[in-house]
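A short write-up of the structure that comes next.
FYI, not all chains are in this one, though none of them got moved.
Here the chain labels run A, B, C and D in written order, and each chain numbers its own residues starting at 1.
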Amino acid sequence: MKLTASPFARTARAVTGGLLAAAVVTLGGAGAASAAVAAPAAHATATPGDVAHKYLTESTHLTIRAAAKAAEAAMDAAVAEGQRVSVAVVDRNGNTLVTLRGDGAGPQSYESAIRKAYTAVSFNAPTSVLVGRLQQQPTLKDIPGTLFLAGGVPVTAKGSPIAGIGVAGAPSGDLDEKFARAGAAALRR
Amino acid sequence: MKLTASPFARTARAVTGGLLAAAVVTLGGAGAASAAVAAPAAHATATPGDVAHKYLTESTHLTIRAAAKAAEAAMDAAVAEGQRVSVAVVDRNGNTLVTLRGDGAGPQSYESAIRKAYTAVSFNAPTSVLVGRLQQQPTLKDIPGTLFLAGGVPVTAKGSPIAGIGVAGAPSGDLDEKFARAGAAALRR
Amino acid sequence: MKLTASPFARTARAVTGGLLAAAVVTLGGAGAASAAVAAPAAHATATPGDVAHKYLTESTHLTIRAAAKAAEAAMDAAVAEGQRVSVAVVDRNGNTLVTLRGDGAGPQSYESAIRKAYTAVSFNAPTSVLVGRLQQQPTLKDIPGTLFLAGGVPVTAKGSPIAGIGVAGAPSGDLDEKFARAGAAALRR
Amino acid sequence: MKLTASPFARTARAVTGGLLAAAVVTLGGAGAASAAVAAPAAHATATPGDVAHKYLTESTHLTIRAAAKAAEAAMDAAVAEGQRVSVAVVDRNGNTLVTLRGDGAGPQSYESAIRKAYTAVSFNAPTSVLVGRLQQQPTLKDIPGTLFLAGGVPVTAKGSPIAGIGVAGAPSGDLDEKFARAGAAALRR
């Protein structure tokens, strides 16, 4: 790391006296990652043994209740149209938050829903849009855990992706994605 | 969910007009998860299409720089004693943040370090302590992803675990854990 | 879930006093999933501790004997033509019911047969037909567990897929599928 | 199969002229598998191409709504006590129906909850009870997919297991199981 050539690094060093803490500040300054906000100083009631504040960052997540609400809204939308689907919500870390295996949904729908959600949150775009990117970069779809089929939509906070909702099992990906959007819409009310 | 029997739920309903949002408030009230803080209203400059604020929660993480600093400190401590180890830092979501495969470390050390870190952050205790719990609950060690061998320590913020540091490859788990503690200590300075 | 906007939900609430039970009724009304039939009340001799009847649904399956019969019929058809194949029957949940690894069949045939059966029951169509769908949606084949090669056929009850039969190992997928159809035909006699 | 000794078999043979169909009847006669009921003749409006009725059996399942209700009730119970857990519901086929990853729950809790649910439905007993069986048969816990830790309970219909509810992440398995029981109780109302 060529520290002397990096303005931020020098500033950071002044503040924190070290290389790595420097980056904390830098990253904070570089903008909000995953809609992260700086932890307000007022909350800093550190326990002995805790990590120093400078090494920490915050990230924004859906509550499990919100994730469940979105999943159920997507399922409701599918049931309302007589479609049998599975639904999944995946967070920005790629961890599955909620799954619902619909009554009578095809066995492939469960894992497909998870992968569509994963793909949408990874690239912050509906999977119906991402399918189009394969024209230019066909090997994008070889990334482990992804599935480039319509039916996944991202959920955002301050414009950053914080979760993905995936639906699978309907006769077309467009239908799946309609239901996924219904799930996401439930979180804007 | 039997809403009528739940005081919090009724309150929540009043506030949010709905089932799931209610829980958001409830959970917020139940205390900070993973050292989470409520996102200050001042930051709420929601983008159209964003999730409503009430569905969100914040969680605290190590920055990647801090995680790397801790990993390197652990590796330094091992090298200083002539030990060949691998080091890993895993976050509270179970995702690996940093790995370092030490020169000449045994091949088993890499995955072992990850699992020790995972175990420490999962149970918020050093793995040397957790080994003792197997006396009472021997099947704890059958939980996927865990390894109940000394060498993993948790990293906390406000008392909650936010990461685990794992070291493996030294002749004894006690040595491994000494190095892991050196890694954690680097984040308290 | 916007309960007030949903007629079914209000009705359901009247019946069950709650959100989720409501959906039970709704789903029942939406038609038979996987050829499901409502459990007749006459059978409802609930054991203390049992789930309330309203939370249950029924689904139709092949008996293991029927599944074995179909698999053997498919194998017979292949052997009659001097072909060496493996055969699998997979249910609508994606679980393998029966496998038969044919004498002298190629090592790839066993897993291929399972995946063809899985694909056919997932999409309720012969895999020879499904191959054609890849023209429009090439990434369908990236769904985990599927194999888009001729040789799998669905088994239906009241028009809904309840199982898939897959055959693999013959020199062509058309042959494989001919044998799979022979397996399915054995269940219509 | 010693056909001559089996009355049912002879009857079946009369009906179906063969080995495997016979068994269909037998199994029906042998009692309800997984709380299965015979499909009432009135529903038998077979589609051309459908499987003959004699090859079919029915099984009882939780609706996805019921499964979600149970999962949420378990989560509510945990939140009410300030515990951070994950919850899973698994059906009798071993397929996961619902998962909820709790806010701030340890990363190990998600898969643990699934495995506890799987274990409870597999053996039709709470996992707290099953732990005791390891005294006699310690290798039971080597069965793939199982986890012998308190926190899983079966859900039954007519005494047969149709699902399992698993909770993980609380400080003790007893607490986990208390919450899982709360989930199951929600389905008896």
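Note that in this section a residue touches a chain if its C-beta (ideal position, glycine included) is under 8 Å from a C-beta of that chain, and two chains touch if they have at least 3 such contacts.
No experiment lies behind these values; they were computed from the predicted model shown.
Chemist: Given 4 chains in view, how many copies does the entire assembly contain?
Modeler: If we count every copy in the full complex rather than just the 4 shown, we get 8.
FYI, only the chains that are shown with their structure count from here on.
Chemist: Taking shared residue numbers divided by all residue numbers at the interface, is the value for chain A and chain C over half (same) or under half (different)?
Modeler: At the contact between chain A and chain C, which are copies of one sequence, the residues are largely different (under half shared).
Chemist: For chain B versus chain D, what separation do you get between their C-alpha means, in angstrom?
Modeler: 32
Chemist: Distance between chain B and chain C based on Cα centroids, please, to the nearest Å.
Modeler: Going by mean C-alpha positions, chain B sits 41 Å from chain C.
Chemist: On chain D, where are the residues touching two or more other chains?
Modeler: Counting only residues that touch two or more other chains, chain D contributes 61, 63-64, 68-69, 72, 95, 103, 107, 189.
Chemist: Flag every residue of chain C that touches chain D in the complex, lowest number first.
Modeler: Residues in contact with chain D: 18-24, 26-27, 37, 39-40, 43, 45-47, 49-52, 55-66, 68-69, 72, 91, 93-95, 155-159, 162, 187-189.
Chemist: Taking the complex as given, what residues does chain B use to touch chain D?
Modeler: Chain B residues touching chain D: 1-2, 6, 23, 26-27, 30-31, 33-34, 36, 57, 59, 90, 92-95, 118-119, 121-124, 137, 139-140, 142-146, 160-161.
Chemist: Which residues, counting only chain A, touch chain C once they are in their complex?
Modeler: 69, 72-73, 76, 79-80, 82, 84, 103-104, 106-109, 111-112, 115, 131, 134, 141, 147-149, 173, 186, 189
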